[in-house]
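Before anything else, here's the structure in question.
Note that one protein chain is taken out, while the other chains of the complex remain in position.
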Amino acid sequence: MAQKKVIALTGNQAAAEAMRQINFDIAAVYPISPQTELMGFFAEYVANGEVDTEMIAVDGEHSAMAACIGAAAAGARVITASAGPGIAYMVENLYVASGMRLPIVLLDVNRALSAPLSIHCDHADSMLTRDSSWISLFSENAQEAYHNIIMATKISEKALFPIIVNYDGYIVSHSIEDVEILDDETVRNFVGPSDIHRIPYPLLDIKKPVTYGATAQPDYYTECKYQQHVDFLKVYDIVREVFDEFAEIADVKYDFIEEYKTDDAEYIGISMGSSFGTLKDVVDILREQGKKVGAIKIRLFRPFPVKEVAEALSKAKGVAVLDRADSFDGIGGPLFKDISTAVMMSQNRPFIHNFIYGLGGREVKEEDFLKAFDRLERLEKGIETRDRFVEYLQVRE
Amino acid sequence: MTTAMDKSAIEIRWHGRGGQGTVTAAKMLASAAIIKGKHGQAMPEFGLERSGTPVKVSTRISDQHINTRAPVVNPQIVIITDPSLMFTIKNQIVQGIDENTVFIVNTNFPADKVRKILGIPNNELWIVDASKIALEEFGRNIPNTAMLGAVAKATGIVDLDAVRQEIEEAFSASSKLRALIPQNLKALERGYNEVYKAD
Amino acid sequence: MEFVKLETKLPPKEYRSDLEPTWCPGCGDFGVVTALTKAFSEEQFDPTALSVVSGIGCSSRLPLWMNAFGLHTAHGRALPAAVGIRLAKPEIPTFVTAGDGDIFSIGMEHFPHAARKNFNITLVVMDNRMYALTKNQTSPTSRRGYKGSLNPYGNIEEPMNVITFAIASGATFVAQSYSGNPKHLAETIKAASEHKGFSFVNVLSPCPTFNKIDTFKYYKGRTIDINKELGHDPSDMKKALELASHALDADNPELQDAEPFKGKVPIGIFLKVEKETFEDKVAKLKEQFMAPNGEPNWDEILEKYRP
Partner (left out) sequence: MAYGEWELKPWHEIPVGSIVPEAGSSKVNKTGSWRMLRPVLNYDKCTHCLICWIFCPDDSIPVSPQERFETDFEYCKGCGICAVECPYNALEMVPEMEVKLKELEEQLG
């Protein structure tokens, strides 16, 4: 078991600490609030010689992902980080990276997308990556962000798929909390050396010249994508394997989702990221009032844990899906569609309703989630009706 | 509104202006508590990130894990690092308070004036002229370390040597910062000693 | 295509919106706002027929303080947005106001081509030689050795000579000015807005909060007017390029007394030549290919092909 110590860190500091301990070979970087500070802390380690990382300042996030693709294809262990519009600017290359099955770690300090312009937190940027065949983990706080980055490095290399670790901009990235840090040696042993043969075709293996990014004519593209499809389904087991291995060194057992007081819960709220803490407190308040409520946090967002969510909702009467992003598609938020799909898998047919909250940094107060549970119960009991699956929680009428 | 935090946590709300070190002080307070084995949280609420713009920070200290990420709605302690805010954003400052909320204010006004401006006739009120201390100790109106001393004295939540350790760590990044440590420690002492409880 | 103009001259402050600028006290960019409003006033532009386009960054907040059609676009994308305005409404004067990072780093793919195509745009770059909004990172114009938060050991890259680059890209008006010299800045921006074609003004605009080297104190007494003091004639392209190649000499300790600027920072108009603007070429094209009969007669066409 590792030596551990508890220190006060912001999300960005905890992430930089994880990066230092893993000792990435390459970090491509371009400034964008609220991510800049993260790479600023890491740059101190580079400057003080505490890491061997080559830090490349590029001209925009599109170039940052391009630099990572080149370095990862060569066999290096690479990381980059961005937020909001930066993630949007990077999306073209996300598909290239996953198509080439390159292990790349991308930290997304979640931020709203323009317009209107907002530097504050919501999950719209991450929702742009849903279909890019990147593995995606959401962190509730700095502690989870720190653990997720360490696990993500290993998951990515085992699965040969790039991975995104999300944590909420400002609410987590810039807020101090107590974080339990593992010792350097434990982390480095856990992720293992970054020898170029971690990937099947490293460009630095000059005895075996290969071509990345070759063209696939119509007679091959489908087969290439099917192989990617089949391998992406294997990611579930790989993620669980790494979660188990991590439990041995850090005595914390992670799973695809986290359930809070759901055993006998009639009404369950589901959310991702930092708002889950407030959701748990709201469950406590309602439990004190004798209401049977619970909460579920989605930690592994892609590939989506359909079975686990169906199982967790198998006894619920009502489900409130709390989306920190809107799909503007006449149906509801992105998480709502994933949860509804999962529920189709289970015999139980709970009443599902979708609430959109926290856009552009709107602070989430307990009264907001109390209102959501109350509305859900009224809808489920037919006291109130709805003409849409989705409604906004925090709008000034 | 009963919240789950009621039983186990102290909730503090800071009000200051950008560039005065309010966020740094709030973070240092939480860090000092964490060093002493408590669970701590400091969540700045970012506005325009410009010197002069109002800044609000929610700080929580508890002996249990802090779940919530919501801003502090019913503070037990309100700390005002910039007195001019009492005129410009008074409503935000007194939002969600009750008669038990303790106020710690950086000002050279007499207590009764502060009570009148804020409309808090009976609340426990601590006053310190942190700006004067900062100007005298290092010639700049950065009252945060003096305020920390005052908070330690007024609330006893965290003791001075934890804050000292935190200051030494926070100011160790560069030689320029290290040079500021002595004055900051002096400001901390003076804040601790010069804060007084208004009757 | 002439710009929409008012009969009478509005006072400069009419071109300011009622939004209080959120820039730090002492920011160099305030000077650009003043110079722009003066130029707008003298040109008698109509606030309801005037557009100011920007990207992302401190300086790109400028349109918010202006009483004009403001367009606050994505990081590095001010120029393509401005080109849209030029083609849709050529009679609307179009100004682009952005920073060195926005235009020369993430937005660099647009700058040389907007210049080459000679759109009738006035581009005012507020060059504080670093990224300020994200709290101090090096940009393409940062000095060698400049310490940003992402390279605390000091910038190992050489700064880009944007004056030479602009001339080489084909901009027909290239100037540099300094926000600490309001008179020169106002004159330069006025000349730029009068110029028919792509006008580029690189405004050295100190950031008091983060950049402790390229400060007002540094520039004080260190600028030299290439037109008034060195008699440079901006129509002389060769001389312009020759002078431009020394634009960054002041950075170099060894060149403090080297010709032609002897350690000083050049301000003034390097190049001013007339070339047909993109908009005029498009207008000609439209006339040439305007279908004689105007709208196609669909019934006739159907009749012919689907009798």
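Here the chain labels run A, B and C in written order, and each chain numbers its own residues starting at 1.
The definition used in the following text is that contacts are C-beta pairs under 8 Å (C-beta built on N, C-alpha and C of every residue); 3 or more make two chains touch, one makes a residue touch a chain.
These numbers come from a predicted model, not from an experiment.
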Next item on the list: In the full assembly, spell out which visible chains the left-out chain is touching.
Entry: A
Margin query: Using the touch definition from the top, which of A:78, A:128 or A:160 touches the missing chain?
Written below: A:160
Item checked: Which of A:115, A:216 or A:395 contacts the chain that the document leaves out -> A:216
Check: Among A:62, A:77, A:101 or A:154, which residue is in touch with the absent chain?
Finding: A:101
Next item on the list: With the missing chain put back, which residues of chain A would touch it? List them for me.
Entry: 99-102, 160, 200-201, 208-212, 214, 216, 219-220, 222-224, 226-227, 230-231
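We adopt the following convention: only the chains that are shown with their structure count from here on.
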Check: Where the CA atoms of chain A average out and where those of chain B average out, how many Å apart are those spots?
Finding: 34
Checklist line | Interchain centroid distance [CA atoms averaged], chain B/chain C, Å | finding: 44
Next item on the list: Would you mind listing the residues of chain A that make contact with two or more other chains?
Entry: 44
Note to self: Help me check something: in the complex, which residues belonging to chain A touch chain B?
What the structure shows: 6-8, 10, 44, 119-120, 141, 168, 170-172, 174-178, 274-275, 277-278, 280-281, 284-285, 288, 361, 363-367
Check: For the complex, which residues does chain B have touching chain A?
Finding: 1-5, 26-27, 30-31, 34-35, 37-46, 66-71, 73, 173
Item checked: Of chain A, residues touching chain C in the complex -> 29-33, 36-37, 39-40, 43-44, 46-47, 55, 57, 59-60, 85, 89, 114, 117
